[in-house]
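Report on the structure given below.
Shown here: the complex without one of its protein chains, the others still in place.
Lettered A and B in written order, each chain numbered from 1.
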Amino acid sequence: MTFDELAAQAAPPSERVLRRRYVVRRLLRSPTFLVGAGIVLFWIFMALFSTHVTRFGPLDIDPYHTLKALSRLHWFGTDENGRDVLARTLAGARSVLVVAPLAAVFCLFFGGTIGLISGYYKGYTDEIIMRFVDVLLSLPVIVAAIVVVSAFSSHTQGSPGAQAAVVILVIGILFTPPVARTIRAAVVSEREKEYVQAARLRGERAPFIMVAEILPNILAPIIVEGTVRLGYAVFTAATLSFLGFGVQAPSPDWGLTISLDRTVIQVAWWTVLFPALALASLVVGANLLADGVRKVLSE
Amino acid sequence: MTEDTPFQQEYADHLRHEVLNGHMTRRQLLVRASVIGLSTTAVARLLAACGSKSAGTTAPGTTQPKMGGTLRATMVSPTVAIEPTTMYDTGSIAIAQQVAEYLAWVNNDLTLRPVLAEKWSPDAAAQVWTFNLRKGVAFQDGKPFGADDVVATMNILLDPKTVSAAIASFQGILSPGGVVKVDDATVAFHLDQPNADFPYLVASTNYDCLILPSTYKLGTWQKNPVGTGPFMMTAYTPKQSATFKKNPKYWQSGMPYLDGIQVTFNEQTQAQGLALQAGSVDMMLYTPVQGSQALFTDPNVKVMTAPSTMHRELHMRVDTAPFTDKRVRQALAYSIDRPALIQALFNGKAEIADDNVFFKQYPLAPQDLPDRAQDITKAKALLTAAGMPNGVSATLFVEEYEEIAQYATLLQAMAKPAGINLKLNQVTLTYWYGSGKNQPWLQAPMGITDWTFRGVPDQYFAAFVTNGIWNSSKFSDPAFDAAVKGYLTTVDETKRREYAKTGATILMDATPAIIPYTISVNRAMRQNVQGVTSDPAEFLDLTTAYLA
Partner (left out) sequence: MLRLIVRRLLFIVPTLLLVSIVIFLLVEVVPGDPGRVKLGPYASAEQVAQVDHQLGFDRPLAQRYVRWLGSFLTLHWGDSWNLGVPVFSLTMQRLWSSAQLAALALVIIIPLSILLGVVAALRRDGIADRIITVTSLSLTVIPEFVSGVVLIVLFAVTIKIFPVSAVAPAGSGPFTRIYHLILPAIPLMFVELGYIARMARAGMIEALDTAYVRTATLKGLPRRRIVVTHALRNALAPTVAVIGTQIGWLVGGLVVVETLFNYPGIGKLMADSATLKDVPVLEATVLVVAAIYMLSNLAADVIVALLNPRVRFGR
């Protein structure tokens, strides 16, 4: 081992590493974060492995035991096709947990890019971009999402992948404005700092400054926005599939199941109650997670 | 009432032999007797000769009907403007049938009840049918009813330009010009070939055959509803409501008992059921099991049931891959667990059917063909024999109607282990039936279509004969065409039974369509509604209805 390597080993960790360790420690001490993360991780696990955990598969029909109440065999009862409600409730996490996180990533990407450009360049560019962003805000999210998904439905007919892609993109684009605003504000306050001036003086090009210099320093608001948007994305994706604009049967998706089974709510309340509670728990969990992250990162 | 013709008397004798030889039950006897138009005295004599003690089926003694009141009903809305000569959807039919009437009505037990025709009889070859019309009947606008009106209505229905659903039933049997006025109260139908079931084709089961005045102009019915029926339509708002008032000059004296009917349209079964439970309506036209489960246990509601040959036909185009080989079609048929479907979809209120239209309810249908039970191994073997050991894939069009979406979901799950991968494509009724020359249900490679009850299987043949108007599977087999022709043109019951068996066997073997069940039709109403039963075709006859 050379002297330099030894020296490097003995040197204290950089500021960033220290801060990261501190943040992680604080997160692990925050009950809000822990509960939220716990719930979300539970559902991620279920989205991936539920079929290995439950006795029945989410698509296994049993025509002789339809709409049966809770029993030792079927802990959550059966639906109108005799399918096990517990299996379907646990498996229902999958569709939401594919769409919502991807949508959140997209809106972070779009919103982050717009926020960076708008915040860095100021002036005219900033004005125009933010005006366009405001137009996106002129329609309630659900309404705009319905119109767009319905518009593309004739092209995505028969292809669940394409349908999912449309939903992801729509939610991602519609949530861009709040993300863009937040990032823009963060960029505006970073722009005047020394290291940015230094980079400018060095002759670095604007894109480089935005991505390599500013971006690493605004990770905190980005992460906070991401987790907040995740909660909204879950809400919106589930609402869209409830209204019939998301995934199609026979998927055990929660919104879809509630939409289809509300006709039997009087005789088989379990078919809708359990997916509803599952969805509620995921949404609350995602929001708790976001809350915890926000509290810690804004210290 | 005129005496029976010599042919009718000879036929009565034939029927008596059939019963005494054990080939026909008493119930089947009554049906055939009513079709041939035997007088009631002849029927009574027949029953006595067959060893029956009772005088026949009479309606159970009901309480004294109460006059007055308005019945509030809910049903699905007519899908297009109401035109009796071309209508085919439940809503339009229910509305039109309150105002106009047929020559005869098909009862729940398949016998024929004379309405605008008092009596009918065939000639010796059963090729000329003479109908004696009821006298003293008038349309609601005052115009007297007579032979001219029957001839005019029939000519509209037979005109290819009208595009009536009735044409499919008349194809090859009755042509324009075949309906002849004999005198003001008699009409003769000169058929293209003998037909022993003809009266059904001008009765309610051929639902476009409502008799309209000779002056009627196509397309004007919704604005100016005409007919001889018990109710007059006084208001109609599309997709919303329809209002009817009692016809004070109705030819059945003393009826209808009700003062009027108020219809509210609602597309959703659950909403209809909720309204019924809450008491804001008195009756639901049709109560599918799915979505109405709560009604069956509600003490304020009673559900009347009528066995029916209503069914769903899943056709597979025999000229399109992968269904060109009949073994592939058979494989799908063998992958289905029919009793399971019936249990899941109808809580058991349905009968198993075997992929052919000679349903067991019909008097002449074969009763002893084996049911097709689920056999996944056999299904897989059939696919391998057809050269597709790794299975097949296909897109199934599913019309959004009652339990059909759920049927498709169950079918998809049942077909998978056999190697048949179905992708479901759900479409609306309006899209599926289309209009004019564009009718997806006749063109899609694979789809599920709903078929209503018919008094005789004759009206289903158009789906399977070569170039049949309703042939969505494009099935064509000269042997089947011959069996059908023989069935329709022969009068001898035994021979007809043989032809039916041949036809059923051919269809089961070729399997151009999957027909796993026939549904019993439910009708939910509040306890105080009397004098109405359920109807195998969802038809609504409120002539004897009253509110207790």
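Just so we're on the same page, contacts are C-beta pairs under 8 Å (C-beta built on N, C-alpha and C of every residue); 3 or more make two chains touch, one makes a residue touch a chain.
This is a predicted model, so every value here is computed, not measured.
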Where the missing chain makes contact, among the chains that are shown: A, B
Residue touching the undisplayed chain, where the options are B:Val427, B:Ile469, B:Ala482 or B:Met508: B:Val427
Given A:Val24, A:Leu48, A:Ala69 or A:Val147, the one touching the chain that is not displayed: A:Val147
Among A:Leu139, A:Val188 or A:Ile223, residue touching the chain not depicted: A:Leu139
Residue among B:Ala138, B:Val180, B:Ala275 or B:Met508 that touches the chain left out of view: B:Ala275
Hidden partner interface residues of subunit B, rising order: 238-239, 268, 270-271, 274-275, 278-280, 427-428, 431, 434, 436-440, 443-444
Subunit A, residues in touch with the chain not shown (by the definition above): 134-135, 137-143, 146-155, 231, 235, 238-239, 242-245, 255, 258-259, 262, 265-266, 269, 272-273, 276-277, 279-280, 283-284, 286-287
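Criterion: only the chains that are shown with their structure count from here on.
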Interchain centroid distance [CA atoms averaged], subunit A/subunit B, Å: 53
Of subunit B, residues touching subunit A in the complex: 268-270, 290-291, 293-294, 297, 337, 340-341, 343-345, 395, 405-406, 409-410, 412-414, 423-426
Sites on subunit A touched by subunit B in the complex: 59-61, 63-64, 66-67, 80-82, 157-158, 248-250, 262-264, 266-268
